[in-house]
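Note that one protein chain of the assembly has been removed; the remaining protein chains are unaltered in position.
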Amino acid sequence: MRKLIAVCGSDSDDPNLSDFALRAAEKVGYLLARKDAVLVCGGGGGVMEAACRGAKKAGGLTIGILPRDKEYANPYVDIGLTSYLGRARNYILVRSCEVVIGIAGRWGTLNEIALSLNVGKPTVVIRGTGGWADILSNGEVQNLLRNFSTRPFIANSAEEAVEIAFKVIRQR
Amino acid sequence: MRKLIAVCGSDSDDPNLSDFALRAAEKVGYLLARKDAVLVCGGGGGVMEAACRGAKKAGGLTIGILPRDKEYANPYVDIGLTSYLGRARNYILVRSCEVVIGIAGRWGTLNEIALSLNVGKPTVVIRGTGGWADILSNGEVQNLLRNFSTRPFIANSAEEAVEIAFKVIRQR
Amino acid sequence: MRKLIAVCGSDSDDPNLSDFALRAAEKVGYLLARKDAVLVCGGGGGVMEAACRGAKKAGGLTIGILPRDKEYANPYVDIGLTSYLGRARNYILVRSCEVVIGIAGRWGTLNEIALSLNVGKPTVVIRGTGGWADILSNGEVQNLLRNFSTRPFIANSAEEAVEIAFKVIRQR
Partner (left out) sequence: MRKLIAVCGSDSDDPNLSDFALRAAEKVGYLLARKDAVLVCGGGGGVMEAACRGAKKAGGLTIGILPRDKEYANPYVDIGLTSYLGRARNYILVRSCEVVIGIAGRWGTLNEIALSLNVGKPTVVIRGTGGWADILSNGEVQNLLRNFSTRPFIANSAEEAVEIAFKVIRQR
């Protein structure tokens, strides 16, 4: 079976979503596809669209687990699963992948990151992309999380995030 | 986005599963792949495995929406979504495809066929494959269903099932 | 914990839903509440509403597992779980109860009955109420199901359905 790696992050309606975050997402998608991983995401805009675009530039395969019908899908989704489960589709997304990579992100993204860490799945956030990826990378928050048995990996770039993702897959 | 077509049917533990049904499933998988559709199924044995094997023989792409982890997947699943939702994965399977094709099948398959008809999705069963596909093709049952606003299409072969599937997709 | 028994059946938009079926549903709800069971249903109209009304006449407690928001709930639902899962709520409904009682019903009800039998849950249909309850009670269909390892119990009245439900609970 193909390796599935999830990218979670802000939809295009996040007013704080930065170009830096979108470039990181596109680069992550590109690098995942280059390493023959299948990109799985929520199928929408913003970070999800950038990651899918990157994956398609590298000839990869993209899966969007859509909250409802095909209307929501960005143009770079190859396989759109029209779940009709609303945000409960986050659960399937997280459960179905080997690693979750979080970029920027508001409460929906945090919902996915928290589930991922809750089920013990390796989870990487990219520092500098804003939103919850940055909050979880913050030194004070890292300190508050010191007693938690699982914590996200912190990457400083798209490259490092993908490197961590493949390293944890190899070690499993 | 790629066209997704679902094949539902008995797992390998159905004592009444016939070679005829397995050959029909394999042929359906093969024909769907030849027509560039993506096969989506529950990812298990029996009808699901035969359909995936057929699709792979024609170089197609197969998705298994698994009830739990990868253990359940047959060897011909390319993309295994480890839903951890048990039989609730049936819902995602049915919702995500354009057409459902039912072959043989016990209560689990009927659960999928009934949902498919409930949401108004085109649904085809192959007569002669046993189980619920045959019960729904039975003349007396057809008569009892005459007042229902939606009913499955009845195909007499794998070829006819795939032909009906693509015909209804074109007409949408 | 309280005993939960599910009643599944046609919504009020089923053009073939009979007064006989509605009276049976109300009687089932009444009898379940008299025996201190909690009625769980999809929370809608038709059979669901009649069963809830019956339960409330006997001072019982009613739970509606709603497909979306509170708008769908009938006036006799005490506890409305606004699942926002669409028809995937059928899964939770069936999984959460001790016994499923099916009255009339189209494809949605069959989806629930099939899941119930698929997971080995005792399932009763009331003959004479129309729809799938009648199809499953039909002699020819019963004959076609003879090789199936699980089959629904056939009751001839609301009283008999409730009697069977409590008998199977006691025997577990």
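Each chain carries a letter (A, B and C) given by its place in the written order, and its residues are counted from 1.
As a working rule, a residue touches a chain if its C-beta (ideal position, glycine included) is under 8 Å from a C-beta of that chain, and two chains touch if they have at least 3 such contacts.
The model shown is predicted, which means the values in this text are computed figures rather than measured ones.
> Which listed residue (C:Ser10, C:Ser83, C:Asn118 or C:Ser137) would be found touching the missing chain in the intact complex?
C:Ser83
> Which of these, A:Ala58, A:Leu145 or A:Ile169, touches the one chain of the complex that we don't see?
Per the contact definition at the top, the residue touching the missing chain is A:Leu145.
> Which of A:Tyr30, A:Tyr72 or A:Tyr91 touches the chain that is not shown?
If we include the chain that is not displayed, A:Tyr91 is the one touching it.
> Given that one chain is not shown, which residue among C:Arg2, C:Arg146 or C:Arg170 touches it?
C:Arg2
> Using the document's contact rule, name the residues of chain B that touch the chain not shown here.
Within chain B, the residues that touch the unshown chain are 84-86, 88.
> Identify the residues of chain C touching the omitted chain, counting contacts across the whole complex.
Touching the chain left out of view, chain C contributes residues 1-2, 4, 38, 63, 70, 73, 77-85, 91-92, 95-96.
> Determine and list the chain A residues touching the chain excluded from the picture.
Touch set of chain A with respect to the missing chain: 15-16, 87-88, 90-91, 106-108, 110-111, 114-115, 117-119, 134-135, 138, 140-141, 144-145, 147-148, 150.
Here is the rule we go by: only the chains that are shown with their structure count from here on.
> So chain A and chain C: same face meeting same face, with over half the numbers shared, or different?
Both copies touch with mostly the same residues.
> Once chain A is fitted to chain B on CA atoms, what angle does the rotation have, in steps of 5 degrees?
Superposing chain A on chain B takes a rotation of 180 degrees, nearest 5.
> Roughly how many whole angstrom separate the Cα centroids of chain B and chain C?
The answer is 27 Å.
> Could you tell me the distance, in whole angstrom, between the mean C-alpha positions of chain A and chain B?
31
> What is the distance, in whole Å, between the centres of chain A and chain C, each centre taken as the mean of its C-alpha atoms?
Roughly 41 Å, centre to centre.
> Do you know which chain A residues sit against two or more other chains?
Within chain A, residues 84-85 contact more than one other chain.
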